[in-house]
Structure formats: structure tokens, C-alpha cells
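Structure incoming, see below.
One chain of protein is taken out of this complex; the other chains stay put.
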Amino acid sequence: MSTTVRYKNSVERVYTDGRDIDTEAGDLTGEAADQRASGSTDKHLKEQMQVWRQAPGPRTGDPAYYNVPMLNEPVWEWAIPTYYYVGGLTGAALVLGAASQMGDAGGRKELIRRCHWIGLIGAGISGGLLIYDLGVPSRFFNMLRVFRPTSVMNMGAWILTGAGGTAFLAVVLRGRENRFGAAGEIAGYLAGMFGAGLATYTGVLTANTAVPVWQASRRVLPILFGTSAMSSVGALFELLGGKGEERRLTKIFGTAGQIAEFAASVAMEKQASVVPRVGRPLKKGLSGFVWRAAMTLTAAGLVLGLIPKPTRRRRLAAGIAGTLGSALMRASVEHIGTASARDARASFQQQRAGYGAAEIARQPNQ
Amino acid sequence: MAASKGFFTDTTLCIGCKACEVACKQWNQLPDDGFLFSGMSYDNTVHLGGSTWRHVAFVERPVPLNTQTDGAFSWLFSSDVCKHCARAGCLESCPTGAIIRTEFGSVYVQPDVCNGCGYCIVSCPFGVINRREEDGRAWKCTLCYDRLRDDLVPACAKACPTESIQFGDLDELRAHAKERVEQLHERGMPEAYLYGASADDQPGTEGLNAFFLLVDKPEVYNLPPDPVAPAKKVKDAWLAAGAAAAGMALAAVGAVFFGGHRA
Amino acid sequence: MGTSFGRGGATTFPGDLVNSDVIVIEGSNMAECHPVAFRWVMQARERGATIIHVDPRFTRTSAVANLHVPIRAGSDIAFLGGIIRYIIENERYFKEYVVNYTNAPAIIGDDFKDTEDLDGVFSGWDKKKGKYETRTWMYKDVDPEPAGGTRESEAGEKGQPIQRNPIQAEHTDETLQHPRCVFQILKKHYSRYTPELVEETCGIPRYLFLKVAEALCRNSGRERTGAFVYAVGWTQHTVGVQYIRSAAIIQLLLGNMGRPGGGIMALRGHASIQGSTDIPTLYNLLPGYLPMPKAKHDKDLATYLRLNTSPSGWWGEFPKYMISMLKAWYGDAATKENDWRYDYLPTLTGDHSHMNTVVDMADGAVKGYFVMGENPAVGSMNGALQRKGLRQLDWLVVRDFQLIETAEFWRDAPEIARGDVKTKDIKTEVFFFPGAAHTEKDGSFTNTQRMLQWHHKAVEPRGDSRSELDFIFKLGQRLKELYANEYGQIRNWPIRDMTWDYPEIGPLKEPSAEAVLHEINGYTVADRKPVEGYSSLKDDGSTACGCWIYSGCYRGGKNMTARRKPYWEQNHLAPEWAWVWPHNRRILYNRASADPNGAPWSERKKLVWWDEQKQEWTGLDQPDFIVKRGPSHRPSKEARGKETISGVDPFIMQADGKGWIYVATGLQDGPLPTHYEPQESIAKNPLYGQQCNPERMEWIRKDNPYHQPYDDPRFPYLITTYRLTEHHTAGGMSRWLSWLSELQPEMFCEISPELAEERGLKNGEWATIRTMRGEIETRVLVTRRMQPLRIKGKLVHQIGLPYHWSTKGLVRGDAANDLIGFVADPNVSIQESKAFTGNIEPGRKSKGRRHATSGRLVKKLPSREQDRDLPKVGHKPESKHGYKAEQTKEGNI
Partner (left out) sequence: MSDHNGSSAPVWPVLRQFAKGDLFALDGSTAGSSRTESLASRTKTADRVVGSVCPYCAVGCGQLVYVKDEKIIDIEGDPASPVSNGCLCPKGAATFQLVTGSHRVSDVLYRRPHGTEWEKIPLEQAMDMVAERVKRTRDENWEDRDKDGNPLRRTMAIAHLGGATLDNEENYLIKKLFTNLGIVQVENQARI
């Protein structure tokens, strides 16, 4: 790769592959010899790093290291928040599907079928998004290489596999007039269980990190994600324009979700701001704006949906607002995390305030 | 299993020469991290990262060290490295099993397994492990796992001209470090302390296999004052997830119950 | 150091610093430039030693020292002189040592006048010649050999003619009270170097100065020792040699020489820089510090030997070394009848050192130039003048790893980028030969502690890469062939007769480096058996030896330099690791580690002592003394040569065996170090009317302009240059490596917050720095490590500039050396790059101009040259080169 160095008095450009070893003369077999370096710079380092413009010297009382981020920020791009949305939608739909299987489900046949299909397609898209985001996509199946309960992502991989698998069986088998039909019925229920996990584990995944704002919000994030998943299902069915029982049912489910989501958002803001510096990304900057926008959209969806005598148009608007609100909420959580990771003082102040490891010591049951 | 090995980085012996950074790059054959002038004293690598596994911090302070007999200024150097925590965030979060605990007690990323999911990156409470965009995999200090297999000292510790980086059996290192702190206290450097030498010092990580002797607040060196392996707090989140899942199920059943047959 | 102790090499080795009780690092940034040697300083600190760093900047060395003393660049002699005064006034010197082992008791001739008497000039100034006539500096009633005494000292850099009569003081006063004794002269010379003056000159507060002086005094005597460490921070001044002399005086007064944890550690910057002076690629020396013949004096061998053989001291052996060298060079062609072909050697007529060569080059007098493993277009002063020289050549041969700036001066230089010079107008033919790395050739480096260490060839060089050994050997073979038909002319005989028959080995038919080492070591001519050491050498042509001081490195046919016995299997001197000259002695002058009676000064500091039983010197190190000569031995009056060395003369290379506090002969610019301001200073000399060293070398020419001597309104700041841990000198071995380049990726300057405020400079942004020679742009590091000094109530700002970068490599930037003018120390022709003046302003305002090619950069002001020298010192004529022509063209000889 090449990089032009800001030196105007040279004729030649600079070329380097990062190591510049003549492999006829020297061997490249070290541990990281095959680490690819097509760009000269660690991208994240470059983005974060700004030339320090002051005379050095840590601030007394509240020191930091040239405001360099202490943590590494998430490397996830749009695919992961999208996955949060799609996965949540998938999971919540499967839960709804399973619930709909209960009792006399005759009138909800279409709803159940739709839920299972959403589960199957959603799981497929989810897998696709995850593969897309991996640094080394070809190694996607390594996710199932081990069963590691300490890793929320590993659990998530098994859950997603389970959800996708059972949704597939439910779609294929359910409703058949034989033993397979019964298996399909069971698969549907199992899918509901996996779905509940799928819709909420991503909140655990986010919470289980060193990113201060996420860690501080860990008791809310799964609820936020779960409730948001419910509202996405509600919003989606508004868009799909279901009728009758399906419509009533999803409306109740979605509205409950939206109300809860809004409440969870408010709770999260409060939780995260116990240490003010930690909560800052929720209130300030672009991340704060996105967060507010998501909340507003969710609220708008809720209000639009609650106005009596809905029109097709209004239902569409409510569906769009709800969908956007849900999706944007996931994106904003991602964004807030990035902003938080970039702020070394968020971690420092959080830990100094007793919300590092000290917090665990204060909880005797842990 | 061999005895646990680790680093004791005594920053009072560091001269900021960066031999550790280069020795590491040389042995592991890592690429450069870009030619960026940072303006941050003599630190132009800025932070540990996917291609920088040893990093020397340069802290210019308007206060002297107690061992300096004059002046109103001091310049601290500290060679940072992966801490190989007893409770390692990266290890616990790795979904593929790429990150493992080795027979030396160190934490190792298997580059042939890692799929680059990036979860370890946000799980490390020290901001150590990172991905390089073009490469896609997560990388960090291996404690020279390959060298340890052949009883060799890690490259950085071997190169360090002033024995600021000491390598050895963890038990011995800890004992030695304790003595060293006492010695420094006697010599009139009461500010010296150990960072992460044991679970008592740092319950959140249950102790670091690569620990440090510092003379100022950890934040000054860009180290967290009370880090915690995220998984230590994950129970709260799982409980919340359980509640959310239960709530969702309840809502679904409720919706079916209330919304179902009325029509 | 050569003039103080007898040899120019470091007197000790870094590992021995562990034994020091105090270490003063001055003129060196040891932790940054020699990190691994600094290992031992850190260990000493951990053992309780006090580490003091005296430096204009607070560096990585200061950061781990116990005490950092900020000093104005270029004022070290005032500081060290202050310490000398402190030692004397407070009677803190090691009296027994001083009386017995130094020339402090010697009585000086009545004609000698000190700088105190003559306002900054010693007696003997010859205004017409622009140099000193040093006769008056001599010991009383000792008649120095007239003008011709030309044997060079073993100065690590360029040696100096030392007049080698039996320079033993005729009169001494062991009570040190005689007003004309060295001790009293010294006392008077430094009487005004008070703490107040130090403060006013160096900007060092009184209490700080006293702390240093006290730490040194406290850690001397029988039980304790201190060491000085210096590097180019001392040598690169117009009074560089005298800086080192000041430290030598302190170390002699405190009795720190030749003892464990004592001595003066010179730290050198290149792998074999000591080797390249021992076996000199220096114009004025032949291998082993034998002087090159001077046209005027050394007309034949007999004269040459007479003028260079010392009647007293070790240099009485001189003819053996010289004749053995001629025998090694000319083999059978060298016979007693033809004076061993002494008449093959070219002769000198003046100073032919690098800077003179460059100006000659710029004036078109030099046609062909070989550059091997060096990058003068970046590493030398006044880069534009250097490159101007290169443009005037007919041909240039560059040997290096890659296309360095010197190889591409015709294509990639600031003046080309600017358009001042066009590539197609440059007539120079350039040959670039790729060099082999140290892993691709056998050979030895001599490190800073005089240790020869062999590196073995690991792999064959690739492509056309070849070692310099191979290049020179094959060039020699070709020239022998080319001249084969022209041996009728006498001038071609040296080519014919030069022995050049080294075995060719390996797939590339390279000459055997071991065979060359064999010749360097020396052998008996009859059977070509390696000699055991220089004591085996003869002056009858029966032995041949390429470099007598290295004799013994191939003893018994064994390559001693390749010895690698692990250090843990031997004592801390590691005598069986490689080989140290002379005679594998690790600490020089170690006879002084014992008292006059031969017993160690103390148990704690024992090193070498007299064994009554065996009647010989013994101990931990190889005695740097005549092993069988007891402490009570006194030479007879008739004794000559090494027989004159008494049992209490530890400095055996000196004519009188004593450490020279006062250098009666051998230095150009005075017997005692005297504070002079740098050529370009921010202050008037507070001590003397004479501003600068009157003997300094100047090159007054249009392409080498100087600023006003002090208070130049255009250039109010002091600039000093240095290097960083992360790069190597001019960068040829570091700027192309990504692992090093990323660590220090851009040229920068270091300034204090106060100067930043004054000039509106911001950290991380750009600055433009100007001198009359050129202008460069750099990034800015604002740091409290740069501390403005308060001198007479005025703030003095210093600007720090690393000099590693230039137009090529992975990381680039302007070259600091383009700012510096040619001006040099008279003793060793080393340039002054550690202190000069300049100006700084914010932003990228440099147009890349260089005075030598773009013309004047700043408004013209009167030169005020007269302020540099007293009227009686005179004014330097503008001559061809402009330097004191008399002095350097003829007079030095």
C-alpha cells in the first residue's frame, strides 16, 4: 500500500507494506506475519487520533492521557444494529407465533404462518448480516465451534441457530396431517422460546461489555431491546395491514411493546446518568440527537396507532414511525456506545464513583 | 500445566526507549501502525492496538518525583501491554473459542480460529485487543506463546535494556514486586504502588498476569482505576433479559387471550 | 582525553559504571542514544549511586536521573570550571592521588601567561599566523623540541602533534604551594569561576550548581568514585576538546581515573567509530595513531622517527610500530636500505579534514569522491554547501543499503525541489553500489569501550551487494592491473609493491577478513606466525604489523575478537569476551587504582595491585602497566623510552607518566580549558574580552555566512541539535524501516511553553526555523522539558532540533543540519552543531531556501566579526576558503 507523507520537498512517494521484508532474504513466519496491512494505519486509531494541540500535562484531579480513548470502540458497523432490529423482530414474532398456537388457533392460522415465516426469513437475514459484519466471514461457523456460556455472543449464535432451525421446521412441518405436523407444532413452541431469547439476548450482549454507558445500562438494555422487538412486530403488522383478530392481537402486542419501550428508554437514561459523564452521550452530541429521535419516532408511532378509527394511511404512518423508531433505537445504542468508548473519562469517573468492580462488592448476592 | 507466567512492568526503571515495541514487532512480524505525528510528547503509537502489542506511554507532569532532588517536573514512562487478566473480558466473550487460556496462564488469540466478530474488542476493560480493518481478525500480545513453548523469554522482556519489563513465574514476580514497592517506599518514594498485582488489588479482574508498578494515578497512564471483567456483571443483564422475555411471552399470551376470540 | 591521559579512548566501559557512586552525564543523552549502556547506569542508581544529568533539555536521561541541571548550550566549561574551583577552594581534592599521579606539582616556565592575565588569551599568540606558539606553556627549564614534534596523541578523534622531548617537569613542588606550579596556576585560572558566575553564564541557579559539586566531592577519595559520561554534546563545539579536558581535570583532582566506577566514558555513535580512528579513515593518521608524514618536516624516515619518538614514556617504542607497519604494507619491497619504503607515503600540508575537503569540492578542486556508509548531504553541517560540493564533482561513488540523499542529491534535494538547481545541469557522474550488511560479511567492530567484536557472515549478500572489503580489494586489484604497464614511474611503485594478496574465499571470491585481521595483528615475517602482542614487535623488519595497538587480537592464530565466553562464566570485566585494545585491558590507567605503594586505595575500590610475593602487578583486570615494575622503581637519569616510567606513573602513554591537569604541549588552543562562547551565542563572554576560542576554525565564505557573535537581533534564540532513541544519526539506517519510522514519524522542534507563548506557537502545529544558512519547517512540541534559563534577569530560550530527517525514506522532513554553518574546534576539526543561534515563527513559511543556492534569506546587518576576537588576536582575512588560511593551510603542521 502506499501513503503519501506530508512532505512537499520530495520527488518520490513513500511505499510500504508495513513490514517491507524481502522474503528472499528474510522469513515471514512470525505470529502475526500474515496480519494483513493494506492501509498504513489502524483505521480506528486514525479516526480517533487527533494531533494534540496543547502543552502536555495531565489535569490534576481528573487526569487522562492526552484524551486518548482508554477503550477500543466497537468495530461494528450498520449491519450489527440492523441485526439487532431484525433479530429482535424475528424473536418477538416467533414468541407471538408460539403464543398464537395456544388454544383454539384456527382463526390465527394466517398470523401463525406469518410469524413463522418472519422467523425463518428473519433468522436468515440475521445470519447474513452477521456474516457480512465479520472480519473474516468465511469463518462464520466458528461461532458454533464451542459452547461457551460466558460468551453472550456464543449463546446468541446457538439461540439464532435454534430459532432459525425451529422456525424452519415449523414452517415446513406445521399443519401437516401426520406425526410431522405434531413435530411442527412442537417446533413452533420451541421457536417461541428461542425467539424470546433472540429478542432479548442482544441487550445482554451489549450490556456485557466494558463500554461505560452500556455497562451502566445493563439492567435496562435487555428490556429495552425486548420491548423494542415487540414494538417492531406491532409496527410491521401495521405495515402488513393485517385484519381482524390478527390486527387486534398484534396491535395489543405492539402497543404494549411501544409503551414499555418508551418507559425503558426513560429508565435507561436515568440508569446511565447515575454518573453524569457516563450518561453524556445520551444527551449530547450526535449520539444524543439520534437517541432522542428514536424516542420521538417511537412515541409518534404509539400516538398515531392509538388514535381511534385508524385509516390505512395512518396505519402506514404509524408502522413506519414505529419501525424507524425501533431500528433507530438500536442504531443509537450503538452510537452512544461508540461515543462512550471514546471518552476515557467516562470509564475513569464511573470507576472512581464506585461503579467499577466496587459495585459488585456492594452486592452481597453476587 | 506449567507455572503461570507473566510480566511485572516496573515503570520506575523505564527509560522510554521503546525497545519493547520494536522487539515485539520484530519477533511477531507486525506491520507498522501508520506514520502519524501525535504531538503527545514522544508517544506516536498512542495506544495498544491490533498491530501494536507493546506501547510506551509518555507522561509529562508539572510535579517532580520524590526521588528527584530538584525540579518541578517529571517525565513518566510506562510500557503498556495486554494484562492477561485472571478474569479476562476478551476470553470470556469470545464466541468461537479463538481466545483461550494457555498452559502458562496467559490469554491467547488463535489467529486461525478468530472470525473477527469484534466482541472481544468491546469486552476488554483496558482497551487492549483490537482489529485491523484490512485484516479483520482480533490481535493482541500473546505473551510470546511460541517462545514460551521453547522456554524463551518474551521478546519485549528480553530486549528491555533496563529491566523495566520483568518476566517470570507469577508467584515470584509478585513477591519481588512487593519487595520492590517496599524498597521504593523506604527510599522516599511513597507514591509507588502495584497495579493489578493480585485479586485483592484488582478484584474486577481477579489480578493481572501482567501487572505494573506505577507512581501516579492509573488514569495518568490511561489505565482504568477499577476495571472489571464485564461478565462479572452480566448476571444483572441476564436477569433483565429473563424478565423481558417473560414479559414478552406474557404480552403475547395476553394479546392472544384478550385480542383473540372477542371478534 | 589523549592529551590528559595518553590515550583518546574511553578509559572505562559502561558495565563498570555499576561501581560508581556518582555519575555525571553531561554532553550526552545516554538513555536515549545508548539505552543498553544505560542499563548499567540504572543498576548503579538502584545500588544507591547519584545520577546527575547536565543538559539544556530535560531528556529521557534526565527523567530517570536524580538530578537534572538545565544548562545553556555551549557553556559547559564555565560550569565545569566552577566545579574545579569548588574542589580547590574547599580542599576537596584527593591530595595523595593528585601529588603522585598528576602533573599538579610541576612548575611551569616563567614566560607563561594565563587567560586571567591576557583577557582570555594565553601567552604565545601569534597574530600574523592566527595561532598560538605554544613554547611558553612548557614546564620550566624544559626545552620543547622545536616546531617539528609531530607525533599525534591517541586522541579518539583527530590527534594532535605532541612535542615529545623528555617532557618531564624539571622542577616540582609536592606541597603544591609554589606560585608557578600547575596546581596554583589552575587555582588562579579558575578563581573567577564562582557559583555566581556559573549562574550568570550557564543559567544554573547557585544551589543547583553546589548540589552537583558537592555530590562529586562527596563521592571521591579512597572509598568512593565518580564517573563522567559524555558524547557529541561535548565534542561538537568550537572548544569541544577543552570540554573534555575540563572533566579530565576534575577526575584527576578527585582521583577518579583508573579506578572502578571512575573514569571518563566517551559514548560514540557508530558501531565502529572507535575502530575507524584506531585504524583511521582519517587524513592525519596511520593505523595505531601513527601520524601521517608532514611535507615540511618528515622528509625521510630518520627525521620522521626522530620527531615522533618520545624520549620518555611508552612512545619511545615508536620506530617498532612504524617499521612493522611499513613492512606489513610493502612486504619484501620494504628493506632497511630503502627505509622500508617510507618514501611511498603521501604527505600532508595542512588540515585536509572533511570540511576543508567539502569547500575544496565546492570550489572545484576535488574531482572524485567515495562515500561509504555515510550520508553527508544530511548528516553534515550546512547541507546546501555539502550538496554544492557534490555538484562540482566529476564522479561520485556512493556505497550504501539504499538510495540515500547523498546518492540522489541530483534528483531529490531541497534546491532541486525549489528549482534553484536543475538536474540536467549537474555534471556529476554517480555510481551507486549496494553494500553488504554486517550479517553478510565477516569482520570486527571496535565499540566505544575499545572492544573488538567479530561478527560472522550469516548469509551471502544478495544481487550485486558486496562488502566494502570486497569492493576495495577488487578496486585495488583492478588498479594494479591498470598500472601494470606504468611502473616505470616512481609514483606508481606503491601500487606495485603494496601487499594485496589476501586469500579469496566463498562463492563470491571475497577477500578473507580474517587474513586482513592477521595482518592487522602482525606476524613474524619469516614464518608469518601471528605475534603475541605489540611488545613482540621489532624495528629490524623481522615483524610486520598493520596496527600495533590491535596487536594481540589474533594471538596464536586465534581470532580473539570472536571469543564469546558467556559473561556469567567470568568476572564483571569479562576478559574472555572478545578482545580489548590495548592488550585486553578493560580499565585504562588501572595502576592508579592502587596507592603509590601498590596497595588498593580501599577494599571497596580495588582493581589492580602489587603482589609483593610474586613481584608483579595483579588483580581483576590486566594491569595497564609494566607488570614487573614495582611501585618503588625510579628510573635513572639516563633512562630513555619506556624505561623512564617510574613505579608511580600510571599514565604510561604520557611522556612523564602523569595525568595532565595542565597540558604543556599537544593542544592548539591552550593548556587549560577556558570558557569561550560559541561562534554564535546569545551572550557576551562574561569572563573575558575574547569572545570565542581564538583558535577556532572558520570558513568565511559567501556560502557559509555567520550570524553576529551575540545579540543578533535577527536570531535571538539558541538552537541545539541532537538525536533520538528511535532513529540513527542521519537516518540511513532508520528512516527506511517502518518499525522505527512509526515511532518518530516527523521532524519536530522542542520549545518551552514560554517561548511558544512569546512566538505564538502551538503544540502539534507547524513552525519555521531560520538561520542565515537556511530555513526549515518542523512540527512543534511544546514542553516543559525545555526550560527557559534566567541569565542576568533575562529569559534565554533554547530550541531543540533532532536532525534525523531529510527528503527520502518512509518518514521525511527538513534536515536540521541545513541550518548550521561550518565552524570547528581547532584540535580535532569537529564542527560546532550543539550551539548556534536562529529564529522561529509559527506556520509553514519556509520556501525551502538555502543561502548557498538561493541567496540571502534575511536582511543584511554588519557582521560584527570584530566582537569575536580581541584586537590583538586579529581579524581573519577572507581568503580562498576564508578560514584562518595561515593556520590551517600551513600552520597546523
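Here are some notes:
For reference, chains read A, B and C in written order, and residue numbers begin at 1 within each chain.
One rule holds in what follows: a contact is a pair of C-beta atoms (placed from the backbone, for glycine too) under 8 Å apart; a residue touches a chain by one contact, two chains touch by 3 or more.
This is a predicted model, so every value here is computed, not measured.
Judged over the whole assembly, touch between the missing chain and the shown ones holds for A, B, C. Shown as candidates are B:D146, B:D169 or B:D201; the residue that touches the absent chain is B:D146. When you scan C:K129, C:H352, C:K538 or C:R714 for touch with the missing chain, the hit is C:H352. Of the listed positions C:E96, C:D343 or C:D711, the one in contact with the omitted chain in the full complex is C:D343.
The omitted chain makes contact with just one of the residues C:M257, C:M292, C:L305 or C:M322: C:M292.
Contact with the chain that does not appear here is found for just one residue of C:E170, C:E214, C:D339 or C:D360, C:D360. Across the entire complex, the residue among C:K127, C:K336 or C:H456 in touch with the chain not shown is C:H456.
Although one chain is not shown, part of chain A still touches it, namely residues 19-27, 29-30, 139, 141-142, 144-150.
Residues of chain B in touch with the missing chain: 17-19, 21-23, 25-27, 91-92, 97-98, 100-103, 108, 110, 112-113, 144-147, 149-150, 152, 155, 158-161.
Quick note on the criterion: only the chains that are shown with their structure count from here on.
More C-beta pairs touch across one of A-C and A-B than the other; that pair is A-B. Inter-chain spacing, taken between the CA centroids of chain B and chain C, is 46 Å. We define each chain's centre as the mean of its Cα atoms; on that basis chain A and chain B are separated by 26 Å. Among all residues of chain A, those that touch two or more other chains are 5, 16, 18-19, 51-53, 56-57. Listed for chain C are residues 738, 745, 763-764, 783-784, 810-811, each touching two or more other chains. Contact residues on chain B toward chain C in their complex (touch as defined above): 13-19, 21-22, 25-26, 31-39, 41-42, 44-45, 60, 62, 67-71, 73-77, 161-163. Contacts from chain C toward chain A in the complex involve residues 411-412, 414, 416-418, 459, 462, 736-738, 745, 753, 756, 762-765, 782-784, 807-814, 848.
Contact residues on chain A toward chain C in their complex (touch as defined above): 5, 7-12, 14, 16, 18-20, 22, 24-25, 51-57.
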